[in-house]
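A single protein chain has been removed from this complex, and every other one stays in its place.
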Amino acid sequence: MKIHQLTYIAYCLKMDIFFYITAFVTLFSTIMVITRHNPVHALLYLVISLLSLSVIFFLLGAPFVALLEIIIYAGAIMVLFIFVIMLLNLGKETAAQEKAWLKPKIWIGPVILSTILLAELVYLITMAQPPSYTLQTVDSKAVAISLFGPYLIGVELAAMLLMAGVVGTAHIGQQKKTVLHRFLKEEEPS
Amino acid sequence: MNAPISIEMVMLLAGILFILGIAGVIIRKNIIFMLLSVEIMLNAAGLAFVAAGSRWAQPDGQVMFIFILTMAAAEVSVGLALILRIYHQHKSLDIDKLKEMKG
Partner (left out) sequence: MDYLLWLIPAFPLVGFIVLALLGKHLSRFWIAIIGAGSVSLSAILTFVIGFSFLSSTPTGGHYSQTLWTWLEVAAFNPKITLYLDALSLVFVFVITFIGALIHIYSVAFMAADKDYARFFACMNLFVFSMLLLVLADNLLLLYLGWEGVGLCSYLLIGFWYENPTNGYAARKAFIITRLGDTAMAIGLFVIFYQFGTLVIPDILALAPSTWHEGATIATVAALLLLAGGIGKSAQLPLQTWLPDAMAGPSPVSALIHAATMVTAGVYLIARMHVIFQLSPIVQMIVAGIGAATLLIAGFSALTQYDIKRVLAYSTISQIGYMFLALGLGAWTAAIFHFMIHAFFKALLFLAAGAVIEALNHEHNMFKMGGLKNKLPVIFWTFLIGSASLAALPIISAGFYSKDQILWYAWASEHGSPILWLIALLGAFITAAYTTRMMVLTFWGDAKTSVGHYPGKLMTIPLIVLAFFSLFAGFIELPHNFGQFTLFSNLLHQVLPETVLKAGIHGELLFQLLALLVTFGGIYLAYIFWYKQPQRIEKLKRSAPLMSLYRFWFSGWGFDQVYQVLFVKPIVFIANINKNDVVDKLYQGITTATVHLYRLLSFTQSGSLRWYIIGLVIGAILILSIQLML
């Protein structure tokens, strides 16, 4: 109920302005993610990026997805990242290391490549000049009906995927005696 | 329904985010950063789906986003577990040092 009211308020406001502001926030924070040296900083920027993206979902008329984005992505998955970073104790040394690694010599080539790809994408998207459409709200009820109707197999497959993920993680994450790879054994005779 | 958001703009945003994700994966040497960049790419794809679903007033776009979300959750959990093991074995997260799987 509340969500729909919020959507309505957003619609009443100047929506395109909202969109451009949040899009800018998203882009900026994403660029910050990929350029930060400190993993924790990058992670915080990624959270900002995800939150702003969830606002965009909200504006696009998908409030349920917006909430999922916040709860699962920004909430659950990012927490996982934080845990790992804490476990690995990545701190200032890592930041220094990253700083040493990120040299123009390394990133200039990929950036040029990505720019070419981006240019092509932008050209293709804008080239079509479709008549402007209004984006419509698709409420969670329709999503739920679709999800447990025609996409039921997909849901079951997703369930299996999750279970495989759980089992795989549990197996990989077992703290066993450190087993060195056979190639590395020769290098570290410990 | 005044001044609607145009679909191209949303798609542009999705495209730029995706390219940023790719750039991140290529540039960074730390596996954690690469994994973060992959998350960005997945988000961009989800954004494109949701926008398209919203454009045609169909729920399929959001359904796809939910699947992407599920996949991302599984991928992150396995990926992070792998990172933990790699760090324990190699004492490093440098992707350039992990080149044993040569043909």
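To keep things simple, chains are lettered A and B as they appear, and every chain counts its residues starting from 1.
Simple rule for what comes next: a residue touches a chain if its C-beta (ideal position, glycine included) is under 8 Å from a C-beta of that chain, and two chains touch if they have at least 3 such contacts.
Bear in mind that the values here come from a model prediction, so they are computed numbers and not experimental data.
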{"item": "Contacting the left-out chain in the complete assembly, out of A:100, A:116 or A:157", "value": "A:116"}
{"item": "Option from A:124, A:157 or A:170 whose C-beta touches the chain left out", "value": "A:124"}
{"item": "Residues belonging to subunit B that touch the chain removed from view", "value": "22, 25-26, 34, 95-96, 98-103"}
{"item": "On subunit A, residues whose C-beta touches the chain left out of the figure", "value": "110, 113-114, 116-117, 120-121, 123-124"}
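Note that only the chains that are shown with their structure count from here on.
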{"item": "Residue ranges of subunit B in contact with subunit A within the complex", "value": "1-13, 15-24, 26-30, 32-33, 35-37, 39-40, 43, 46-47, 50-51, 53-55, 57-63, 65-67, 69-78, 80-85, 87-90, 93-94, 100"}
{"item": "In the complex, subunit A residues that touch subunit B", "value": "11, 14-16, 19-20, 23, 26-27, 30-31, 33-34, 39, 42-43, 46, 49-50, 53, 56-57, 59-62, 64-65, 68-69, 72-73, 76-77, 80-81, 83-85, 87-88, 90, 94, 97-98, 101-102, 106-107, 110-111, 113-115, 117-118, 121-122, 125-126, 128, 130, 132-138, 142-143, 145-147, 151, 154, 158, 161-162, 164-166, 168-169, 172-173, 178-181, 183-184"}
